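Take a look at this one; I'll ask things after.
A single protein chain has been omitted; all remaining protein chains appear in their positions.
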Amino acid sequence: MNTPIRLPEGKLGVLTVGLGAVATTLIAGVFAIRKGMEKPIGSWSQLGTIRLGKRTENRNPLVKDFVPLNDLDKIVFGAWDIFNENAYESALHAGVLKRHKHLDPLRKELEAVKPMKAVFSSSYVKKLNGTHVKTGGTKYDQAMELMDDIRSFRETSGCDRCVMIWCASTEVYLEPSDVHQSLDKFEQAMKENDPSIAPSMIYAWAALKSGVPFANGAPNLTCDIPALEELALVMNVPIAGKDFKTGQTLMKTIIAPGLKARALGVRGWFSTNILGNRDGEVLDDPDSFKTKEVSKLSVLDNILEPDKHPVLYKDLYHKVRINYYPPHGDNKESWDNIDITGWMGYQMQIKINFLCRDSILAAPVVLDLALFLDLAQRAGMSGIQEWLSFYFKSPHAAKGLPPQHDIFKQLMKLENTLRHLQGEDLITHLGLDYYQEFIEA
Amino acid sequence: MNTPIRLPEGKLGVLTVGLGAVATTLIAGVFAIRKGMEKPIGSWSQLGTIRLGKRTENRNPLVKDFVPLNDLDKIVFGAWDIFNENAYESALHAGVLKRHKHLDPLRKELEAVKPMKAVFSSSYVKKLNGTHVKTGGTKYDQAMELMDDIRSFRETSGCDRCVMIWCASTEVYLEPSDVHQSLDKFEQAMKENDPSIAPSMIYAWAALKSGVPFANGAPNLTCDIPALEELALVMNVPIAGKDFKTGQTLMKTIIAPGLKARALGVRGWFSTNILGNRDGEVLDDPDSFKTKEVSKLSVLDNILEPDKHPVLYKDLYHKVRINYYPPHGDNKESWDNIDITGWMGYQMQIKINFLCRDSILAAPVVLDLALFLDLAQRAGMSGIQEWLSFYFKSPHAAKGLPPQHDIFKQLMKLENTLRHLQGEDLITHLGLDYYQEFIEA
Amino acid sequence: MNTPIRLPEGKLGVLTVGLGAVATTLIAGVFAIRKGMEKPIGSWSQLGTIRLGKRTENRNPLVKDFVPLNDLDKIVFGAWDIFNENAYESALHAGVLKRHKHLDPLRKELEAVKPMKAVFSSSYVKKLNGTHVKTGGTKYDQAMELMDDIRSFRETSGCDRCVMIWCASTEVYLEPSDVHQSLDKFEQAMKENDPSIAPSMIYAWAALKSGVPFANGAPNLTCDIPALEELALVMNVPIAGKDFKTGQTLMKTIIAPGLKARALGVRGWFSTNILGNRDGEVLDDPDSFKTKEVSKLSVLDNILEPDKHPVLYKDLYHKVRINYYPPHGDNKESWDNIDITGWMGYQMQIKINFLCRDSILAAPVVLDLALFLDLAQRAGMSGIQEWLSFYFKSPHAAKGLPPQHDIFKQLMKLENTLRHLQGEDLITHLGLDYYQEFIEA
Partner (left out) sequence: MNTPIRLPEGKLGVLTVGLGAVATTLIAGVFAIRKGMEKPIGSWSQLGTIRLGKRTENRNPLVKDFVPLNDLDKIVFGAWDIFNENAYESALHAGVLKRHKHLDPLRKELEAVKPMKAVFSSSYVKKLNGTHVKTGGTKYDQAMELMDDIRSFRETSGCDRCVMIWCASTEVYLEPSDVHQSLDKFEQAMKENDPSIAPSMIYAWAALKSGVPFANGAPNLTCDIPALEELALVMNVPIAGKDFKTGQTLMKTIIAPGLKARALGVRGWFSTNILGNRDGEVLDDPDSFKTKEVSKLSVLDNILEPDKHPVLYKDLYHKVRINYYPPHGDNKESWDNIDITGWMGYQMQIKINFLCRDSILAAPVVLDLALFLDLAQRAGMSGIQEWLSFYFKSPHAAKGLPPQHDIFKQLMKLENTLRHLQGEDLITHLGLDYYQEFIEA
């Protein structure tokens, strides 16, 4: 990492696929922060600090003062959506933000964010029916139209660089297949309208081909395939994914490492969710749920490693349920029951009830990913950005590398990557030297 | 750390102050493990693995195979208690372990563990009234008697080395005072029966003076004073403390770092406990509770660092309650309500209900501390062992160093200390090399 | 009710269909009570009291001292089951009762209870595969075999009267059809092996035809059809059903009347269950779950009456989930989230976590039903016994009468029925007279 990081000049364009609850919450939030109405709570890139050097040096700058991130004042937003509603209208429908307090004062700015027509097919998201969509042509043609959209957006918004983030619904479950194995085959398949090419892949291809970093906030396969990994390297563009880590899985990747740290056994982990937003509706379709379930289930095995700790985890029964429950709207609520085993086999239970707000947790994740992907690109880092695993339920890692789900190892990786980029010592928390000095004194 | 670690030869004597619920659960467990009846669940030293080298090297030995720990088969137990009940009788009264399944099959071995007379004064633990106590003489004289006890124990049990662990009740709140500031003053105060010298200090002094490492499992001041820190260095003996991290605080130090990692605000954290064992009864006394409360309250401030993150934590309202509730016996149950703040100030709540078993969680902590303190001594490490912070609610750190409460940083510190002792690379979770190789290939 | 109640002479035979977790828990419990090892906790008939007359009269006899119930010492047990295990073996497998404490001391008596061969077809309970079943012949022939079983049981056990209780699994969902509309059609259908005749109906028919009262502890249709209602009247035998009210639904019928009493609105009620016993396994089959779901869902509408209280309940979203979760075994756990609306439309939430034990709650319900059905028969009451609604999730009521689910109205009905049987004044809780006397004084 000897090349200096290019500084963020001009404006950064943040393009979201989907202008629904998550995207509008992000956009309204950034506008509110610019006006001094709110602080960027939930954004580690904005409010987090990073320790440098020894504890006694007391160097703990804000992350955003430590690495050259794009400033929040210099972001422009663009989006695609299957409904032709501007960000104000869509935010009203989403019901996440308070109208009097947060939407009306930002109405003008929000109304100016109008969605471009989406690439969409209800074969991939069965519960939705879009009306504001690109029609005609092959998947390859649609990708070309997206590239045109990106070009126009750059010109009209006058931004210097762009990033694209998938903030749309979960697609039906797809296994990687032959057409995903190389870029050539993939592009051929696009031209032939192969059903293995999901809309999210078309977006990702168009982004990468346009030199735009791409992050995938849903559990869809999308760019977690050799073809698009290859394209990212060819184009020298960073990619990251997949599935924003919020709510229940966030808690799971916080707590499971803690139980493992203490060598406590886990016999069962039952997780249920109730939520009433569009996401909940989409996940009522078993095919979309399967995609999500696979993403959610993998977490525990990876963290607890039953093969390495058979006494503790070999019989772990893990069950995840998602229930569409309209009375809660966007206020997703999770309930977990964890059956743990302690000394001499005695049983204990932990029950966690998280009354969360889905989009409120997701919005700052989108912001951080946009800023860090942009940083990565300016730092010359391309392909899979495993150091951003911190933000994902199913971290995208190099082939053959087990993904890291433990949020604390993810954070360590994130922090040490930034330290490394800026030439600071990596932190190991060894700290024996404090005591050696003490002894010698 | 160039001196090789002396290997554990002969037997290790584990001396517990208190032969109550925690100690008898430990002892019965070790006996059950030796007989193959149970596995050492909850003991990181026995079941934990430690990653060495790069992820792709797949080197993950068990901790106990990596560093030369004393074997469980070569432990002998001794104890002091204020009641003259052997370990079998005391375990029956404690009601932690199942009689048919776990006590009767071990009856003979347990009955052989008989307590020595305790140093005790009900001025320091108001709810208890001991009958099996040393009487007469000054505090200094009592310390001498304890040293005699240690000597006799060594002889009769034939052990090579000893460690002492405080597994007794919480004493009333004491502030460090003048007599605690140097070893000379301390020893003078012992001779003068100064009320600032609590029983736990007498035990610690006797241990250190006998060359026996000492760990403090309660929130008492004990050896967290300059006088005993000095003695530990003089005698070249390791010490660690204080207050075993189990139950609610364990969960707190797991979850708080997770919230902070995500830059989520915390407005309030309400923690209540119900428990019905002797510990609960002792803590019903406001003076003992104060000692515990101070220990429990410090955790959040240290992890969240409101001064560094005023937007997120400056208004944090933290309240901890402990309620004596006999119906639950040793089955301590905690309930936490955490009020968190997300993007744009929206409020969320996390509620955690932990149905735990106090002694079941504490016993393997005692075991690990005994084994690691013994390791430290054989490795020539003396004084405060901050790398054992992992096991404590109020980690004892060098003067001027803020204690580290984040359990994941504590684990990192513990693991990297072991790697360091064995000459392995420290782990930083950077991992960029996997991707550079990928790129170059 | 002028005819005096015939006193319980001789022994009562309690015949359970199914000798699984519920039946063996009942049987072991009755044996334990007889030996003075336990008290009949959970049995209102044994431990409940009933107020008679005015409050100031202080007449509150035990229920069992007020009405002439069969004595627990004079019960003999019989059962049918699809597995050939005696009650001791089956109880061990069920894992409900502690072996050392409760099964071994009763081993001899339990081993003496051996199941008769069951009428069974896996078309009606898809997840089970019985081996100890009657084969060959039509459904009518099987019913005849059951009547022979009853006759033999009476003779060998020497009992004076019998009752039969369905304690077996939930059958697949059946709608009432033409063959259920009259006794003639029903008996013809039995002879023709009509698939509308489920095994539980064959048992019920055989019981009634033998003059044996019948209660249905599962949500199956069973005797909730005109044909068997007719047979009950013809034979002068009482019947009651259906689906034992335990666990989550018990709580629901306690809490919903309370919310309604206070005119609090309910927008949503989400109920989830985790359980790992055979019942959970059977309900993993969607067809069996449907039968259960219909039974569980009807409760709220009946209690809250949205048509009479549209402002409060017309938008109620009620969802019930059951999840097979093996780590919990018979320890069924429910979690409910209730979204309630108060003054000026403000929202509140109630969350209930019930860590229950399925068979422990069900066993005393079976006992009470057996004793009260026997009482009813001796009192000359035949047909549907609506006053036993108290014990059921889906109370069987006369055609055209809405079933009463409110547990407090059910209790009132139960108590006033007993008062009525014994010629005591019914209680109305008016109580103005206390104050009129006061005023006049």
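In order of appearance the chains are A, B and C, and numbering begins at 1 in each one.
Criterion: contacts are C-beta pairs under 8 Å (C-beta built on N, C-alpha and C of every residue); 3 or more make two chains touch, one makes a residue touch a chain.
These figures come from a predicted structure and were not determined experimentally.
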| item | value |
| --- | --- |
| Contact with the hidden chain (one of C:46, C:70 or C:200) | C:46 |
| Which of C:53, C:258 or C:286 contacts the chain that the document leaves out | C:258 |
| Among C:19, C:361, C:375 or C:388, residue touching the chain not depicted | C:361 |
| Interface residues of chain B (partner: the chain not displayed) | 267-268, 270, 272, 274, 317, 319, 321, 323, 325-328, 333, 335, 337, 339, 351, 353 |
| Chain C residues touching the omitted chain (full complex) | 1, 25, 28-29, 32, 38-44, 46-49, 55-56, 60, 97, 102, 233, 250-251, 253-255, 257-258, 261-265, 305, 308-309, 311-312, 341-346, 348-357, 360-361, 363-364, 382-384, 386-387, 390, 398, 400-402, 404, 407-409, 411-413, 416-417, 420, 426-432, 434-435, 438-439 |
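FYI, only the chains that are shown with their structure count from here on.
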| item | value |
| --- | --- |
| Leader among chain pairs (count of C-beta contacts) | A-B |
| Turn needed to bring chain A onto chain B - CA fit, degrees, nearest 5 | 180 |
| Rounded Å distance between chain A and chain B, as computed from the means of their C-alpha atoms | 39 |
| For chain C, residues contacting two or more additional chains | 353 |
